[in-house]
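The complex appears here minus one protein chain, its other protein chains still in place.
Going by the order they are written in, the chains are A and B; count residues from 1 in each one.
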Amino acid sequence: MTLLALKNVTKTFRVNQREVHAVRDVSFDVREGECLAIVGESGSGKTTLANMILGLFGATSGEIHFRDSALPARRPTELRRQIQFVQQNPLSALNAKRSVGASVRLGLETYRIGERAARKAAVEAALEAVGLEPELARRPPGALSGGQRQRVGIARALAVEPSLVVLDEPTSALDVLVQARVLRLLNELRAAKKLTYVFITHDLAVVRNIADRCVVLKEGQIVEMGETTAIFDDPQHDYTRNLIRAVPVVDQTEVQLRDKLGRAND
Amino acid sequence: MSLLSIRDLSLSFRGIHGVTEVLHGIALDIAPGEKVALVGESGSGKSVTARIVLGLLQELAAARIDGEVRFGGEDMRGFSRQQFAANRGTEISMIFQDPTSSLNPTFIIERQFAEVIRRRNPGASREDCLRIAGEALAETAIPDVERVLASYPFQLSGGMNQRVMIAMALVNKPKLLIADEPGTALDVTVQAQTLQLMRQLTDEHQAAVFFISHNLGVVREFADRVYVIYRGRIVEDGPTEAIFADPRHAYTRALMAAVPRITGMGLPDIPERSDSFDAPQISHEGGS
Partner (left out) sequence: MRALRIIVRNPMSLLGLILVGIVVLSALLAPWIAPYPDHNGAVVDFLNNNRAPSLKNLMGTDLVGRDILSRIMYGYQISLVLGVIVLAIATPIGTLFGLIAGYRGGWVEIVLMRIVDIFLSIPPLVLAIAMMGVLEPTLTNAMLAVTLMWWPWYARLVYSIARGEREEGYVVAAEVIGASTWHIIFREILPNCLPAIITKMTLDMGFVIIIASSLSFLGLGVQPPTPDLGSMVAEGARYLPDSWWLTVFPGLSILVAVFGFNLLGDGLREALEVQS
């Protein structure tokens, strides 16, 4: 069952009188309940894609369908609630001048979910769901570590019970240890809450361990798309191969895989 | 003999909430030309250790530093502010996470090079500086040296700025290069190229490298020896091969498990804290 579908989406920006194609004729489906990774380097158009899915700006041409109907330019509240967002930088994602609880509560208030007391309980439940103490709701984000802030960002997205979550490099600003914990948490939450993820990243090792399928983007175009295991077993494109080979490795089986890809490249 | 030798180094900060202990007596050695990595998560004390070697924390009134730091046999405890400053960029240089923001956006590359070159050689003429900078950039395999020298940092890509940073850090032939998570702000492919280039150039210049990272995977193909630091204590150290072949400390194993594998080993469950993380230091034989 397809939850989100991009149909021939193109986005063109005008920069200094020149037309720049950030995204060119991109089409793919996101199935309900899966984690789809969008992989590419900076400038590949992956963040532009995310912003269009989130409705921050529209496509120049093409359509984005959500549950079989095209997303309108001005989205009704219910559609906004269904598609939520987790950002890359945990430092700027939360307002330093507002409490953690206020940040998590914003969605509940905007969509008018529950009464005051119910919202307070919902905020605390959301914090607990991501492994944080509910008492943190009263604290400013400055008192939290990077990993804790990222958990708050996840709690904010999940508090309004969305069906699709766009995760824009949610762990690339974190230490590997914290990354491992956050990735595990994301996986558990997806299973428990039957969520669908669009996971944007440049790190193929992360993709390998969290995504069911992936879309590889280069200069705004799809170069490869398919099941994650299939892509790692036999990448069709040099660009994908190089992305996999650039990943730092720690054990011998990884070295073998990398060497195998390297030989295919030469 | 060690180029850099740290013995029983401890550091604490006095703050509004009382005294915070950051380093609890660490020991570390770097031989001339050796590449040594210090690996730990943020808050473990790895970056402050580098800052002490650079003499940046000694100026802070709230910092209390004990223990011995020797560089080239000289005890740095007796160093004045001026001596530390004279050391930076000449004997010891540094490469940062994000190359674009560590270069000055208001000056062209040529001018920033000249400033660095004149720290070692105050009388260098503009022609000298241009020649030396050109040679340094050519070593990094930058194709269009003249254009790069005449550019502002924001006109260059992140990868290009990273090369400029490396060339600048090595132009005065320092004995030690401190690299604080170089390239983590960049794409993985650029990061891999950066490490390769840094390895090759420091070999040619016979510079020692003190490499700071949170990711054991990044260190594996770069460092000769590895120190793992946890909450201000070294928990394991040894030659890189030995550490990767046989990680013995529970914390080292956790750090290793945390690196996502391209072979898809799944996502490990790593506890926030564990008594085994506080177990005593384990040293592997070999190396220096």
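Just so we're on the same page, contacts are C-beta pairs under 8 Å (C-beta built on N, C-alpha and C of every residue); 3 or more make two chains touch, one makes a residue touch a chain.
The structure displayed is predicted, hence computed values, not measured ones.
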Among the chains you can see, which ones touch the chain that has been omitted? A
Tell me which of A:Gln84, A:Gln148, A:Ser163 or A:Thr201 is the one touching the absent chain. A:Gln84
Which residue from A:Lys7, A:Arg31, A:Arg75 or A:Lys120 sits in contact with the chain not drawn here? A:Arg75
Among A:Gly40, A:Gly107, A:Gly147 or A:Pro235, residue touching the chain not depicted: A:Gly107
Looking at the whole complex, which of A:Val39, A:Leu94, A:Leu158 or A:Ile222 touches the chain that is not displayed? A:Leu94
Had the left-out chain been drawn, it would touch subunit A at residues 54-56, 75, 77, 80, 84-85, 87-89, 91-98, 103, 106-107, 110-111, 142, 153, 156, 160
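Just so we're on the same page, only the chains that are shown with their structure count from here on.
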In the complex formed with subunit A, which residues of subunit B make contact? 41-43, 158, 186-192, 214-218, 220-221, 244, 254-270, 272
Listed in rising order, subunit A residues that touch subunit B in their complex are 41-42, 145-146, 175-181, 183-184, 187, 202-206, 208-210, 228-229, 232, 242-251, 253-254, 257-258
